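The complex appears here minus one protein chain, its other protein chains still in place.
Should a chain be cited, it is by its letter among A and B, assigned in written order, with residues numbered from 1 in that chain.
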Amino acid sequence: MTIAAEGKPDDSAQQAGRPALLQSEAAQGIALISPTFLYALAMLAVPILVTFAHSFWTQNYMDIDRTFTLENYRIALTEPIYRDLLWRSLFISLTVSFVTVVLAYPIAYYISFHGGRHKGLWLFIITIPFWTSYLLRVMSWKVILGFNGVLNSGLMALGIISEPSTAFLYNTNAVIITLTHAWAAFAILPIFVSLEKVDRTLIEAATDLGDGAVRRFLRVTLPLSMPGAISALMIVMIPTVGDYVTPRLVGGKDGVMIANAIQAQFGKAANWPLGAALSVTSMVVVTAMAGATVFILRWAARQAR
Amino acid sequence: MNIVRRLLSNWLPVYAVLYVAFLYLPILLLPIFSINQSAVPQFPLTGYTMKWYAGLPNTPELLSSAWNSLIVGLSASIVSTILGICAARAITRYRFRGQRVASGLIMAPLVLPEIIVAVSMLLVLLQLGVGLSLFTVILGHILICIPYSVTVLISGFEGFDRSLEEASADLGESAWGTFRRVTLPMVAPAIISSLLVSFTISLDEFILAFFLSGTEPTLPVYIWGQLRFAAKLPSVLALGTLLLLASFMMLSIAEILRRRAARRAQNEGGVYA
Partner (left out) sequence: MPETPMIKIDHVTRAYGAFKALDDASLTIQKGEFFSLLGPSGCGKTTLLRMIGGFDNPTSGTIYLDGQAMNGIPANRRPTNMVFQSYAIFPHLNVAQNVAYGLKRLRLDAVEEKRRVEEALGQVSMAHLGKRGATELSGGQRQRVALARALVMRPKVLLLDEPLSALDKKLREQMQVELRKLQQAVGITFILVTHDQYEALAMSDRIAVMFSGNIAQVATPKDIYQRPVNRQVADFVGGMNFVAAEIVGEDSGTITVETTSFGRVKTEKPVQFVTKGKAATLGIRPERLRVLWDDATDKYEIAGKVVDRHYFGEITHLIVEVPGMEQPLSVSETNNFGADDIPVGAPIRLAYDPDALVALAD
C-alpha cells in the first residue's frame, strides 16, 4: 500500500497555468475554423473590397487612375443603358423571386404535411434537377421555347396555334420562366424547413378552437412558416439579379440584364472601374430591395394579425 | 368545410405531380433529342440514332476540356471538403465568439450573385499578376464548393454524441486512436458525400470557370463555346446527357451516404432504440 502520493502536498501547481476549460474550448474552435475562414476572407471578402475600391477609380487605357471619383456611379445610375438594365434586372429578380416562392410554397407544404414516410425521397426528387448543370438547363429551355421549339411544335400539333409563335423566346418572359425553374429548389427547401418546425398540435388547437382548414392555414400555418418564405425570397432574389447565362441564352435584346453589362466591362470594353461600379450598384440596390421587401412583408403580416 | 378540405387534399397531389413535371421537363428533353436523327431539336422525333454520341470521342477539344474538368473537380472537391471538415467541426462542436460572423462569411458564396464573386476574384488575380489557368478556376471552385461541403458535413456531424469520443478515451484510447477508430468511421459517409457533391458542383459550374479560365476551358466553358453553332447542338445535347447521368449517379450515392450518416448519429441518441 502506497500512500506516498498523499504525502506530496501539491501536484496542483501545474493546474494554475492551465487556461479555464471554456477559454481553451473557444480557442480550439477558432483555430479549427480559421483555415476555412481565412480562405473565404482572402478569396471573397478581400476581392469584394478591392472591387469596391476600383469602383471609385478610373480606367486610363491599360492603367488604373487611382484618384477618387464618383463618375462611375454617375454613369451607372444615370446613363439610360445601364439605368434601364438595372431596373430590368431588379424587376426580373423581384418577379422571379415572388413567382418562385408562390409556386414553391404548395409543394413544400405538400411534402411537409402529406409526404409521410417519403419526405426524404420527395426532397431528393425535387433537388435533383437543380444539381444538374445550370448551363444545360438554360439551353434546354431555349430548345423548349424556340421558334421551332418543343412548345411551338407541340401547340401546333395540338392545333392551338397555326404557325410558330415568337412570343416565347428572346424576351423578359423567357428569362423569368427559366429563372423560376432554375431556383425552384432553393425556394422549396427553406419553406419546407420552416413548415417542418410548425408544431402540429398548434394546428390541432386551432381546429379545436373552431377554425376550418382555410382559416387555420391562414391564421396558424402561414404566419409560422413566414420566416421560411422570406428567406426563400431572399435566397432567390439576391443571386438572380446578377444572372448572366439566362439572359444571354434566352433573353434576346429585351432580356439583357446587368450582369451582361458587367461582363462586357471586364471583357471587350475593358473598363474595370465601371464594371466594379455596376457590380457594387447592383449589389447595393438589390440588398435595399430585399430589405424593403422583408420590411413590407413583416409590416403586412403584423397588420393581418 | 368538408368540401374545402377535400379540395385541399386533392388539388395538392395533382399540383405536386405537375410541379415535378415542370422541374423535369427540360432535363428529360436532353436525352430525348440526343438520340434523335434530326439536328434540329423539335417534335415530332425523326428516328433513333447514336451518331451524336459516337462523334464525341473524336473531338479533341472536348476530351481535353473533360480532362480539365476532372482535374478541377478533383482538386476543388478535395480541398473544399478538407476546409469544410474544419469549419463543420468547429461549428457543431465548439461555441466561440465570432462564430456567426465566421460561418456567415464562409456560407456567403451561396447567396451572392456568382458574377460578383467571379469579377471580384478576376480583378484581384489580374492585379496580383496571377495568370488565368486551371489553378485560378480551382481557387474559385473551392470557394463556392465550401458552403455545400459545410452543409453536408454539418448534417453528418450534428447529433454526433460527444460522449462517444469520451467513451473511447475512457476505454484507454489516445486522441489520435479515438479519431481513427470512432470519429472517422462515423463521419466517413458525410465526407464522401461532401466530396461527391462538391465534385458535381465544380463539374457543372460555368460562370467562375468562364471568367477565371485562361486558354484551358472546362466542360461547361467548352459547351458554351459550342452553343453558338446550331449544327453542334445535338452533340452538345449528347454531352449534356452524359454529364446529367454522371451528376445524377454521384448525387444519388452522396444522398444515400448522407442519410446513412444521419441515421447513425440519430440512432446513437437512443431515441429510436
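We adopt the following convention: a contact is a pair of C-beta atoms (placed from the backbone, for glycine too) under 8 Å apart; a residue touches a chain by one contact, two chains touch by 3 or more.
Predicted model, so just to flag it, every value in this text is computed and none were measured.
**Student:** Considering the whole complex, which of B:35, B:139 or B:186 touches the chain not shown?
**Tutor:** The missing chain is touched by B:186.
**Student:** Which of B:80, B:103 or B:168 touches the chain that is not shown?
**Tutor:** Of the candidates B:80, B:103 or B:168, B:168 is in touch with the missing chain.
**Student:** Quick one: which of B:131, B:177 or B:214 touches the chain that's been left out?
**Tutor:** Per the contact definition at the top, the residue touching the missing chain is B:177.
**Student:** When the complex is taken as a whole, what residues of chain B touch the one chain not shown?
**Tutor:** The list for chain B reads 161, 163-164, 166-174, 177, 181-182, 185-186, 263-265, 267-270, 273.
Here is the rule we use: only the chains that are shown with their structure count from here on.
**Student:** Using mean CA coordinates as chain centres, what's the chain A-chain B distance in Å?
**Tutor:** Once rounded, the distance between the two centres reads 16 Å.
**Student:** Within the complex, which stretch of chain B touches chain A?
**Tutor:** It comes out as residues 1, 4-5, 8-9, 12-13, 15-16, 19-20, 22-27, 29-30, 33, 40-44, 83-84, 86-87, 89-91, 93-99, 102-103, 105-106, 108-117, 119-124, 127, 139-140, 142-143, 146, 150, 200, 203-204, 206-207, 211, 220, 223-224, 227, 233, 236, 240, 243-244, 247-248, 251, 255, 259.
**Student:** Which part of chain A faces chain B closely enough to touch in the complex?
**Tutor:** 25-30, 32-37, 39-41, 43-48, 50-51, 54, 103, 106-107, 109-111, 114, 120, 124-126, 128-129, 131-137, 139-141, 143-144, 148-150, 152-154, 157, 181, 184, 212-214, 234-235, 238-245, 249, 259, 262-263, 266, 272, 275-276, 279, 282-283
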